[in-house]
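To start, the structure under review is shown below, and the notes come after it.
Missing here is one protein chain; the remaining ones are kept as they sit in the complex.
Right, chain A next:
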Amino acid sequence: MSGGSRPVLEVRDVSKSVNGPEGRLDILSNVAMQVSAGESFAIVGASGSGKTTLLGLLAGLDTPTRGSIQLDGYALEQLDEEARADLRRRLVGFVFQSFHLLPALTAEQNVMLPLELEGHADARERAHAALDAVELGSRRKHYPAQLSGGEQQRVAIARAFVHSPRLLFADEPTGNLDRRTGRHVCDLLFALNRDHHTTLILVTHDMQLAERCMRRAELQEGRLVPMGEPSA
């Protein structure tokens, strides 16, 4: 599977196994894919099919049992955890199903976090701009518990985009939201993706959401199977 321009993500024969109570369990087998800069790519599959495991591997959060993953030209399997962390800080953004906002921080402080980690002096200004972009400029002093689910996910999206990552990994971004709010969040996600020219890797079991991506593939019994041509 390959996009048109230079691949920003290239996966070759990746497998992942874990030792469970009933012996060795193969979660992924010989997964291969390529994603070009600016593309949006959906990985779909039933619950427990290994979607999140694959996402973790692609983002360098975990290491494969076998195979190779190149992220923006870096072979992840050759990097130690600290080097992968450095790569994530510079290149990657995340949106999670359960938002993962820090409850002790306000919306603004949550969005500032990636910038503060990189030591940006203008973290506050950029966080304000990001919150304005997700139409939450007026809620920036609110804590997560004071926001609705949709608002929390929009804060998470603002946090994901605030440091202009090259790749954005989204794990079931609408999984915890109602259909209407989910659609609104997705509109925002795709708009920002387009505006920032970010590569989007999306994991979902929502086919409607997947169809909004340029390319799609389905995880079936640990293998990644292409699902036809991009819709738009």
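Here is the rule we go by: contacts are C-beta pairs under 8 Å (C-beta built on N, C-alpha and C of every residue); 3 or more make two chains touch, one makes a residue touch a chain; residues count from 1.
Definition applied: contacts and distances are computed from a predicted model.
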item	value
Omitted chain, identified by the protein name its UniProt record gives, among "ATP synthase protein I", "Lrp/AsnC family transcriptional regulator", "Oxidoreductase" or "Cobalt transport protein CbiN"	"Oxidoreductase"
Contacting the left-out chain in the complete assembly, out of A:13, A:116 or A:178	A:116
Residue among A:11, A:33, A:59 or A:76 that touches the chain left out of view	A:59
Residue, one of A:13, A:26, A:81 or A:132, that touches the chain absent here	A:81
Selected from A:102, A:191 or A:207 as touching the chain missing from the view	A:102
Chain not shown, touching residues in chain A	52, 55-56, 59, 61-62, 81-82, 85-90, 92, 94, 96, 100, 102, 104-105, 109, 113-114, 116-117, 119, 145, 171
